[in-house]
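With one protein chain removed, the remaining protein chains of the complex are shown where they sit.
We just call them A and B in the order they show up, numbering each chain from 1.
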Amino acid sequence: MSEKTGGGVKRREFLKVVGASSAALATAACAAEDTGKLIPYLVSPDQTVPGVSTYYATTCRECAAACGLIAETRDGRAIKLEGNPDHPLNHGALCARGQAGLQGLYNPDRFRTPMVKEGDAWKAIALDDAINRLSQAVAQGRGAAGNAVFLNQHESGSFPRFLDSWLAAFGMPAHLSVDAEADAAAMEANRRTYGVSWPSLDFKAAKLIVSFGADFLDGWGASVPQQLNYAEARAQLDAAPRFVYIGPRRSLTGLNADEWIACNPGSELAIANALAGKGSIQDAATASGADAAALQRIATELSAAKPALVLSGVTGDNALDVALAVAAINQASGAVGTTILSAQPITSFDGMSRTDQVLAAVERMRAKQVGVAFVRGVNPAHSLPRAAKFAEAFANVPVRVSFSSYPDETTELCTLIIPDLHSLESWGDAEPVRGTISLQQPTMDPVFAGTMGTADVLLAVAKKDAANAAKFAATDYRTWLFSTLPGGDKAIAAALPKGIMAGSLGARTTTVAAAPTAAPKAPAIAATQGDFFLVTYPSPVLGEGRGANKPWLQELPDPVTKIAWSSWVELHPETAQRLGVDRGDIVEVKTAQGTVRAPALPYLGIHKNAIAIPLGQGHRSAAQMATFQPKNHDPSNVQWGYGRYARALGVQALDLLPLGTDGAGGLVLTSTKASISKTGDHRTLPSTEGSARQHGRGIAQAINAADLNNPERPEHEEIPGDANHAFLPGMRSPVAADAQGELGSPTSANQGILKGMYDPADSRGMTKRRWAMTIDLARCTGCSACVTACYAENNIPTVGAYWQNASIWADERPGFNIERGREMNWLRLERYFEGNLDGKFGVDFETRFVPMLCQHCGNAPCEPVCPVYATYHAPDGLNVQVYNRCVGTRYCSNNCPYKVRYFNWFGYGESDRKQYAFPEPLNWQLNPDVTVRGKGVMEKCTFCVQRVREAENRAALEHRDVRPDEFTTACAQACPSRAITFGDAADPNWSVTQVARDRRAYHVFEELNTYTAVVYLKKVNHPAAGAAAPRG
Amino acid sequence: MATTAAPSRTVERPNIPSAAVRFPAIKDYEQVDREIAGTLRPTLGWFAALGIAILCMLIGATTWTYQIHEGLGAAGYQPPVMWGVYIITFVFWVGIGHAGTLISAILYLFRAGFRTSIYRVSEAMTVFAVMTAGLFPILHLGRPWKFFFLIPYPNWRLIWPNPKSPLVWDVFAILTYLTISSTFLYIGLIPDIAILRDREKNPVRKAILATLSLGWRNSDREWRHFTRAYLFLAAFATPLVLSVHSVVSFDFAMALTPGWHATIFPPYFVAGAIFSGIGMVFTIAIPLRKAFKLEHYITLNDLDAASKLCLFTSMVVGLAYLTEFQVAWMSGNRFEQDYFWNRVFGQWAWAAWIMLICNMVLPLSLFSQKLRRNPTWLFILSLFINLGMWFERFVIVVPSLSHEFEPWQWGSYKPTWVDYGILLGSFGWFFMWFLLFIKQLPAMAMSEIKEVIPPRMKHPDPQLEHELDVGYPHPSETGEYGTA
Partner (left out) sequence: MQGVLGAFHEIDSALHAIEELKKERFGDITVFTPTPRHEFEHAMSHAPSKVRIYTLIFGLAGVTFGYWIPVWISDYWPLVVGGKPVASWVPYTILGFEVMVLIGGLATVFAMFALSRVPRLTMTVGYDPRFSGGHFGVWVVTDPNRADSAMDILKKNGAEEVRRER
């Protein structure tokens, strides 16, 4: 289905022509240049027509996976990131973090110029000056090998090789390629078992999926390709594999599972062995606190499932052992080559250094053995536990150079800052899968003239050095890169439009060293002191913290807890009741290493013996906060603590962890117990969740796989308030039907006689079109990529920053506007729990995700109540909102059953206000096709009307009709599950029409006769044999 | 107008002493002029009260200015609760604005004698209440400076408001109501202004009054057309009163929202409006009769009669409340049932019970004649009624919106100082106008009171005596109505 539903693909075909022709100019586009001009090219090339987008294929660097991007640029500015349809990893999809890369590019807190620390003060300096200082520092560092440390963010591609050659030239040891989120244990096990660090996974082939805390949908490995594949697997409906999740906490991936086995942290190994038949079920049950019968059942299922797919993402001290045990199970079930494709490995993670190597380096620093330290794109001061005492060790290094673009914790400790270019401004490459090179090209001139690509900085330094000038003769990194890539310039120029080329890069020079003995092993968690197991996990949206300075990601509610702009402590409702803790009560979590205070969140999906705290928040700074003025755009106003959007938000859970590594040298995130105590304070959690239950209102409907083809199944079970409601698949409001009730019913006798308001002959002059959408809940995983896509496409303001409140007598706390329900997410992801109503531990529950957006009703309740015609029905079935006409009575929202209309409570678009959502240069990202809404008007999902009109105009220019699936909406384009299909329901050639005919189709609140244009397809559950999935 | 003499014949109150005579303590026309014109002298207390009112009004004005600058986010809106204190207060004031015209028009047609003494006050109250209410729809707009989009003003591109929208019906209804009720007030005032004119010594004031009185001369010709016009105006105003609050109720009843979408709303709202109106009349008239020493004009009989009306409307409103629950219960509609359960036993129980107790329970005390004739109790009760009616609107607006179809979007609501500031301002604005009024123009219709008290006679002859005592033959006998 996804082939059909990926409506964006055809659109891309057309656009690549443009891309190709502009490849040449792209090569010209990387020279640093004053960006003040409206069209920041040296010479405006013929291809650049103001107001017409140009598209560049490049590579995403937001995580190590290196997906392919297509960057839409308008007048020389990148305005939107979308997935590259030709890329072997993401096939056109893109996750929220990837799309938010744009806000890294335009981040208002980016360094504008190099800076040097003199005394306690930071001084802005010129690039040349910075380079001189750097070469002096390097000169000092020369000679004594091992006296330098270069911590580089892990990235696949040629740069690491270039970097090492440079370091070698200056007699420095190879750099450390750091990724704080990577699962070292899994990779080590993969290498030992399959000989590759990350095989690609084929869920489709699996008969059963068992995951030991492996969150393959939210950050474990290469999420997007895994999610695409998983969605395909689930889309096989009754043939889809059952998914069992085993772990102390139910993550986003866990919520997608059909069954959850809650176990004590550390007991996964016992379970794995038991399932493998190597250990007794009973012992496993006692160790894990799980139900023996359930384990037995799964063991049987597992032995029957050939092949199965078993994954381990355990973050405990025995992580490696579990990973190896799991690998054994896979081999036994014949997974290798069927569900685990080690022949088509994902090579992005190759050559990644391990935490213990970093710790060793830190110890060398502490021992004053390091003369110069470089940091690029990593933030150890934040992503290492405080127990590592990084800051003190780092202080012992005389010269500390940061190439970071953002004022993060580590950079604040440095002495010299030479801000790097963003990946969208610079050249690069990656080898995401073996044999395919993904090219990274600049999509625009650097935003800030004072920034320079680190590679070019290094080249410049080398040139200043007599001994190395010859070795680094290339004029700039691009030249160097092109000279190394296979095929040479011609092949590259040919490949650039598609962003990928065949071929392999040279082997990485960084090798994964054997774990130094120095690195402390983590103690067995059971041995530590405390009442609860403490589970810390990287946030699905903020990662280990690098996402925290991007307002889109802060505003995007956590897919599991639906909390934004905050940290929280998850504990089971039973536990909460026992401790007398309510949602939002501030609790103090205490371990041997430290304490944090954060609001409590009773959450069904956590073991009653465990508490969980997400990572990613808690960015700190020694500098004073008082200097911050929202309206102050002065570059010297550096926002230490990772920028205005991250600083002093939530807590840093790593403060609680002891320093420990697992057998594979990875940092152990589940390494200690903690005690928890209630403090007097309370803080309303900034959550977008109203009620987590649907009270039987049939918003998110599901069906058991067994019932799919069962004609006996009652049709109207989930339709409230309308007992004998006839369930009719497909669009209830097709073109041939009148939107006015009776005639709309396909069963009506008047069908075909009265054509209704979409009939061209109708006096109301509707055109023969009905833009519509289908959303397949069997595919949707709740990852929320569509939400961020909507923010990016439609210039939706983020409202959660603590200063975005009224001026007088208003509390200024992060997420205040979210607490008040004022978030503007035109498309929101609702997460409903089913079953286990009284929150008992041990009773399994089901989760349903529903993307909820304007349903563009045929009988739109919002329209007649508007006193000024600010919202009315467009002839092609769109429910239109006219911002200029809107006076803001908000009656439309009151009358909207779906509550999908959002009001501009403040002047989020007015640059002179503290509520301004797009401080310079964030406003460069704004989509010129979409109005930035003013204060006091209503807004809502438009079905990306700007894309509709663009396609129609293009078709008109080419004297043709709009082709089926020629284009699609931003949400549908981004969706890594391919759950959303958009198109013209009036035309059977659009895939949306076929999808809507699905047996599972339903409309939300069908009984209100709103005749929505959005058709949902029921989620398909695969309950354990005997057990029935909860209904709602 | 003259018809108000009738009640002394028609209304029988055997249990109340001297009920047969309307104003036993008022002897002749001169006394009326003397006493009522006497109330116009400004006093210290009046200045103090006016000062406070203006202060509150200014607080409101400042707050509004701030809100316009900052955006509606300054107020306590908490989506999905998109309407809050402003709409609540709008409906509250519109409701109060109903007593006036009810008393002056409907009771006029029904020949309810007790209206004579209180109708001027309540008419003034009506006009100022509607003036206050009229502010709120503008005040709650996201872009108040564009409020005129709602009015069908001629514009070059002929862009008009949407006549299907209840809010546009509001515009028409409220504006009509404001015009008609102020006209009504002014017409009634003309003869009294003439009286003041003729008593006035100061030439400037005399000139002004002369202009205001339009040179009224009390000639038989003037009176003849006057009484007839007044009659028709009343006949028009009567359905208007009923329509206006029905239209206001459509703002809610026309929506899908559970708790709003009910056919019972129009009668329910009208009854509630009259109920709250009477309440406000008590709140105003009882202190007034004390301050102005007019106890022998607004007699206990009048209060008693008004209380009965109050009691009646209270019971109608109470019935409406119960009917709502019963309808929700029997509808089998899950949304409605959830909502009403949540209203009384859930999140909003406190508000709902304030409403039920103030509007349903306390007024039952009026079954006791003692309390009906006890001004102090009536005053206290009236305060509770005002509170209760404000909360009735709160219970209608907020809980419905906070507990709609979409559980994911269920929410809460907490007003901020901005809401309260503007609420306070509305009271300041209302009382400012009212206080200014009662010292400039008579708070009681002199010429109409004169109508009720017997005129001086040289040698009363029995036939005429009879007529005077009973006023004059009922219009149906003189066939006046037949021709109307």
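Things worth noting here:
To be clear about the criterion, a residue touches a chain if its C-beta (ideal position, glycine included) is under 8 Å from a C-beta of that chain, and two chains touch if they have at least 3 such contacts.
Here the structure is a predicted model, which means the values were calculated and not measured.
Within the whole complex, the absent chain has one touching residue among B:R41, B:K370 or B:K458, and that is B:K458. Screening B:Y153, B:F236, B:W329 or B:F367 for touch with the missing chain picks out B:F236.
By the touch definition given at the top, subunit A reaches the unshown chain through residues 738-740, 757, 763-766, 858-861, 863-864, 866, 869, 871-873, 1011. Taking the whole complex into account, subunit B touches the unshown chain at residues 1-2, 28-30, 33, 152, 158-164, 168-169, 172-173, 175-176, 179-180, 183, 187, 190-191, 194-195, 197-199, 210, 214-229, 232-233, 236-237, 239-240, 243, 247, 250, 447-448, 450-451, 455-461, 464, 467-468, 471-473, 478, 480, 483-484.
We take it that only the chains that are shown with their structure count from here on.
One simple way to say how far apart two chains are is to compare their mean CA positions; for subunit A and subunit B this gives 59 Å. Residue ranges on subunit A touching subunit B, taken from their complex, read 689-691, 693-697, 699, 720-721, 723, 805-810, 817, 820-822, 828, 830, 832, 852, 861, 864-869, 885-891, 893-895, 897-899, 902-907, 915, 934-938, 1005, 1008. Taken together, the subunit B residues at the contact with subunit A in this complex read 66, 70-74, 77-80, 82-83, 137, 140-143, 146-147, 149-150, 159-162, 164-168, 171, 251, 254-257, 331-335, 338, 401, 404-411, 416-418.
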